[in-house]
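Removed: one protein chain of the complex. Kept in place: all other protein chains.
Showing subunit A:
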Amino acid sequence: MPSDAHLILDGVRYRFPGDPLETVAGVDWAIPRGAIHCLLGRSGCGKTTLLKLAAGLIVPDEGRVRIDGKPLRGPAPGVGVVFQAPTLLAWLSALDNVLLPVSLKRRPQAPDRAAARDLLAAMGLGDLAERRPAALSGGQQSRVAMARALVTEPGLLLLDEPFAALDALTREELQDDLLRLCASRGTAALFVTHDIAEAAYLGDRVGVMAAGRLVHDGAVPLPRPRPPGIRYDPAFGAVCRSLRAIMDGAAPAIGRAA
């Protein structure tokens, strides 16, 4: 395991109080600076829990999480998180929601506003900046949440199925936007998804999780940068098929029988 990686999970275990089984049962993982790692797994296998462990929102029972070499003791500063639900504040406009990470620290200045507007525009929401979340569609809300995670230009992004509520076309556009943003800023990302093609398209590596364990962790043998057309490439299809086979071979979906 490269010890200079940006995010390191080291034998991380976690059990919810009152739960007989471990939700995260010993995971080792390392994400180098600027790399995008995807985490695949069926519903309920512990992906969100692992992401929260990486974010420092919950503390592992055993093992350690390190970011930039420093062991994590609480919510990691300077890490952008996109939660599974958009969690927008209903009383703020889309723009003010994007600015929230800034406005919690200091009064947003003109450059902050400009950056937030640029991000919203990049998400295809340039015209909706003044709208309240209630007047946005579900997919638009997830995009606002995504812009909010990016506004502080974090070195590490943790994303929990951010595109799950989007149609296929918008999803592909946003995947490209994400790749572009991460590449230009050198941002590392842990991207949780249950969409195999999404993991194969975005990830430098893809991990497959089942019943709290990482049952597979392998590099994606596709070149970078990846043109959108690569999705129709036979090599891409092969990657997806092998990931699918790994998921099929993993533990059952319903319940968490060990």
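The rule we apply is simple: contacts are C-beta pairs under 8 Å (C-beta built on N, C-alpha and C of every residue); 3 or more make two chains touch, one makes a residue touch a chain; residues count from 1.
Criterion: contacts and distances are computed from a predicted model.
Visitor: What does the UniProt entry say the missing chain is called, choosing from "succinate dehydrogenase", "Ring-1,2-phenylacetyl-CoA epoxidase subunit PaaC", "Nitrite reductase (NADH) large subunit" or "ABC transporter permease"?
Guide: From the listed options "succinate dehydrogenase", "Ring-1,2-phenylacetyl-CoA epoxidase subunit PaaC", "Nitrite reductase (NADH) large subunit" or "ABC transporter permease", the omitted chain resolves to "ABC transporter permease".
Visitor: Can you say which of A:39, A:81 or A:159 touches the chain missing from this structure?
Guide: A:81
Visitor: Of A:57, A:164 or A:246, which sits in contact with the chain we cannot see?
Guide: Here the residue in touch with the unshown chain is A:57.
Visitor: Could you tell me which of A:104, A:169 or A:219 touches the chain that is not displayed?
Guide: Final answer for the missing-chain contact: A:104.
Visitor: By the contact criterion defined above, which parts of subunit A meet the unshown chain? Give residue numbers in ascending order.
Guide: 52, 55, 57, 74-77, 79, 81, 83, 85, 87, 89-91, 100-101, 104-105, 132, 134
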